[in-house]
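Following this message is one structure expressed as structure tokens.
Removed from the display is one protein chain of the complex; every other protein chain stays in position.
Chain lettering (A and B) follows the sequence in which the chains are written, and residue indices restart at 1 in each chain.
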Amino acid sequence: MQTWQKLLVVAVLATAVVVAGTLVYFNYVAKRRLIISTTTSLYDTGLLDEIEKQYEATHPVDINIISAGTGIAIQHAQNGDADVILVHAPSQEKTFLEQGWGVNRKIIAYNFFTIVGPANDPAQIAGKTSSEALTDILTYGRNLADQSGSTKIWVSRGDNSGTHTKEQSLWKAAGYNYTEVSKEPWYASVGSGMGDTLNVANQKNAYTLSDIGTFLKFDKEGTISSVALLTEEKSLLNVYSVMAVNQTVPANQTLHDQINYVDAMEFIKYLVSPATQQFIEDFGKADYGQSLFVGAVQPLKNNAPQPIVQWIEDAAYFSGSECPSQYRNGYPELYS
Amino acid sequence: MVDIIGGILKALQLIVTGDPTLYGIVYRSLLFSGVAIVLAALWGTPIAMLLSLREFRGKSLVKAFFNSLIGIPTVVLGLVLYLILSNGGPLGFLGLLYTPGAIILGEAILVTPILVSITYSAIEAVDPEIMNLAKTLGANESQASIAVLKEAINGVILSNIASFNRAVAELGVALLVGGNIAGLTDVLTTAISRYTARGELDLAIALGIILMVIVFLINAIVIMARKARWLLTIWRRSPSWIEPSP
Partner (left out) sequence: MAITAELKNVTKRYADKTVLENLNLQIQDGEILALLGPNGSGKTTILKILALIENPTGGELKIMGETVTAKNAEKMRLLTSLVFQKTTVFTTSVYNNVAYGLKIRKFPRELLDSEVKKALKLVKLDGFENRPARKLSGGEQQRVAIARALVLKTKLLLLDEPTANLDPSNAAVLEEVIATVNRELRTTIVMATHNMFQAKVLPNRIALINEGRITEIGAPPEVFSKLSKSLVSFAAMDNTYKGKAHASGEGTTIVEVGNGVQVEITGQHEGDVSIFVNPQDIIVSRSTVESSARNVFKGIVTEIADLGSLVRLRIDIGRLFTVQITKRSFDKMGFNLGAEVFIAFKASSVLVV
């Protein structure tokens, strides 16, 4: 056999070894994998890393977290590439359940969005409601001397994330057509995670919508000089839910056991347990002087404090429940 | 205010204290890209030999094909591979997505065009009589091809360095098919991406510096090795130890 033929044979063998090795190792030797697809706003605060550490210490599972954004998380689920998704876009979650991609939804935490902007607040939105603030920003933008598009006064995630979804609903609530607004010269869309978006807004002295967690983290690092300008209100509520990917997704039909449903449910149970809920609330208190997230399980059970519980139900309940019965699959104890 | 000095100091601190997270990331970067180069060299060298030593129809098309793929954007390749390796895709049953194996295969595919191009150019630059010369001295096809390869060794080494650099410095493939899972599939480039997104710029700068240092070091080591190799060949083969001539 000629040299090149010999080399090719070795090449094919080597490739086969790599593929087979990976296959065998990850499916039979290593611990079972639980793949969680989540949003950058949850992940970048470091909360999930902590939860992962604690969970892996007490459970024989290897948690792999893919953080990219709500849009991608949902895509992953549809492709069967994730077992659990952790997102914060109720409208997309509803569709997700209705189309049969997920089951057993639980609302696990909440916090508030805020609009952050330059310290000198040129559009003067401090302390106003979200609708008033957006109107002020829009007016300010339309009155800018520079209408060429190089001066921006608003930066958007633009990536179909939960934050982006919320932003769109806020513009709508303020009475504007989002599609048209987003085309105006003072409006910037970056298509990136929360961190990048905050950096851009900071750089351009513009305003942006951010979850409180990521903002506080960046604020503490000292990398941005923007300040939070709005107070908590109903329209700015940010609700985080977890869902298990449905075993019946088509990807899972053609392949054997690609979705790790059992471990997914164990993890969901863990998230709603009192200890974890307490941990979530305590997270960040020491570093930032306030909680980044508030556990939602207890408040929803106790129906207090109001009006927050009402806000949560209005924003994130479907047909009067966090998970209508037709989208549940076993585990009745979760919904008692 | 971004503190560059702070970043450098933090980098030194992490390196010196042997921070396990950091070293884990460096190790994975070197390992995945290293294995990727081995695979690419195994696939690519025979292809390069065919392209330079044989005539066949459509040869220039094949050459043009590889040349055009040299600059493929890493995210494009990453996306294509994700779609293929995803559980919903044709090769999903292999369970490769979000594993080191996926990064290795992806980067190997990424660098193969460069490796093939530079290698076959190097072989083509070799005196065409070398093949015949080896044969007249008794070599068969196989041995004669090796003699040609040896003459082209500088080019072959160069192609491997260039490939390694591209692999270790790329982001798109590792990110999309590896998932940047902490401790499993995060490498230097994807880790820098994460820390920047999180606003932890000190760490990002630290990793960036380390990445640049690695790239420089690899290049320096290989250049020195080439000089040492030549001396070694002469020394090893002398009947009695003789000073190599300048």
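In the analysis below, a contact is a pair of C-beta atoms (placed from the backbone, for glycine too) under 8 Å apart; a residue touches a chain by one contact, two chains touch by 3 or more.
It should be emphasised that the depicted structure is a prediction, and the values quoted were computed from it without experimental measurement.
**Student:** Omitted chain: which shown chains does it touch?
**Tutor:** B
**Student:** Which of B:Leu12, B:Val76 or B:Leu137 touches the chain that is not shown?
**Tutor:** Residue touching the chain left out of view: B:Leu137.
**Student:** In the complete complex, which positions of chain B touch the hidden chain?
**Tutor:** Chain B touches the chain not shown through residues 127, 129-130, 132-141, 143, 147, 150-151, 233-234, 237-239, 242, 244-245.
Here, only the chains that are shown with their structure count from here on.
**Student:** If you average the CA atoms of chain A and of chain B, how many Å lie between those two points?
**Tutor:** Chain A and chain B have C-alpha centres separated by 35 Å.
**Student:** Mind pulling up the chain A residues that touch chain B in the complex?
**Tutor:** Touching chain B: residues 1-8, 10-11, 14-15, 18-19, 21-23, 26-27, 35, 40, 44, 46, 49, 62, 64-67, 78-81, 192-196, 198-199, 217-218, 221-224, 250-252, 255, 258 of chain A.
**Student:** For chain B, which residues count as touching chain A in their complex?
**Tutor:** Within the complex, chain B contacts chain A at residues 1-2, 35, 38-39, 42-43, 45-47, 49-50, 86-89, 92-102, 104-105, 108, 141-142, 145-146, 149, 179-182, 184, 196-201.
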